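Only one protein chain is missing from this complex, and each of the others stays in its spot.
Now for chain A:
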Amino acid sequence: MTGPALKGVQERWPSGELLHQWIRNSAAVLATGNEYATNLYNEYNKQAMPAFPSFTDEDIDNILAYIAQESTKEQGGAQAGTGAAAGGAAQDSGDNSLLFGIITLVLAIVALILMQINSNLNKLAADKEGVATPEPVPFYRNKAYIALGIVVLFIVGGYFTINGAIGLGRQKGYMPEQPIHYSHKVHVGMNQINCLYCHAGAEKSKHAMIPSENICMNCHKAISEYTGPDLFTAEGKKINGTAEIQKLYDYVGWDPQQQQYTKPGRPIEWTRIHTLPDHVYFNHSQHVVAGKQQCQTCHGPIQDMDEVHQFAELSMGWCINCHRTTKVQFAENKYYSIFEKFHQEVKDGKIDSVTVEMVGGTECQKCHY
């Protein structure tokens, strides 16, 4: 990450005056030895923010007002419901194409009517002048019309066929109901538990791991009731958080009154959401440790999801696209030390960065073997 998220930036800074100075010239503020600024600078690996001396106070106020406005908007959206963010983008493009489709249809009908009128007028004119015209063929037996209809049907049918076939085996947006309404938003977003706390395998293994129940009980031995904001399912049904924790106790056989395990535990059968076909090899530790990817790159804004849905397409095109564009963290990464030629070229300034594709990230047998 290059810098802090800007949401709520005005609340975080000790004074507005200082924030203005910081935006205009961060190096000057750092030179004064301000504690907050220094901490911030150190926290983000001493990446300096470029100075913007040309900004007037008014410019900066406008930017801050925009940030404040967006911050509140985001909160409002989060309260309104879950999964809306992911649906939003797709919804917009869908609306547009529907509009274009309707316009096309209307224009086509108008064109058809005009053609009919034209031929009728021609016929009338011909009748008036006494020229004999052949008996008109009704349009449903007119060969040109039939051919046109067939072509249109083929195109439409083909479109749906291809689209449906591409959609086979893809589950973007899949949001199954889980045996326990576990909210990532509560655990990750509100209580700041790191992803790796539960998914400890993401750094060590192919699998990120669905956490075992003892990891839940690390905290839930003591936390037996839910006191946070109301939880809702995607359908808008209200969830009783305390009852959901009780479900966990039933699974593990824990008695919160006696504070001990009284029954044998049984596994929670979580429904798997993200899945790749068996003929694809995917390794979490490779992406997290060597590739230094954030969980959110593929799993989306997990920290805002009450119920998790599949954020990314997880199709081959999606993988390849990312491999083509993602730049490998080449420096200070022992994993790539064998690519001496690239290291030399980076040093010589021949190339400025190395993509995953350049280190073999789009070779077939990287993932299919």
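The definition used in the following text is that a contact is a pair of C-beta atoms (placed from the backbone, for glycine too) under 8 Å apart; a residue touches a chain by one contact, two chains touch by 3 or more; residues count from 1.
Going forward, contacts and distances are computed from a predicted model.
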item: Undepicted complex member, UniProt protein name, chosen from "Cbb3-type cytochrome c oxidase subunit III", "3-oxoacyl-[acyl-carrier-protein] reductase", "ATP synthase gamma chain" or "Na+/H+ antiporter subunit G"; value: "Cbb3-type cytochrome c oxidase subunit III"
item: Contact residue for the chain not shown (choose from A:L6, A:I180 or A:I215); value: A:I215
item: Touch criterion as defined above, residue of A:S15, A:N142 or A:N194 at the omitted chain; value: A:N194
item: Touching the absent chain when the full complex is considered, from A:P14, A:G157 or A:P229; value: A:G157
item: Sole contact to the chain not displayed, among A:P4, A:G101 or A:G167; value: A:G167
item: Per the touch definition above, residue among A:L30, A:I63 or A:A234 touching the missing chain; value: A:A234
item: Missing-partner contacts on chain A, residue numbers; value: 83, 86-87, 90, 146, 150, 153-154, 156-161, 163-165, 167-177, 191-194, 196-197, 200, 204, 206-207, 209-210, 212, 214-215, 217-219, 221-223, 227-228, 234, 267, 269, 272, 277-279, 309
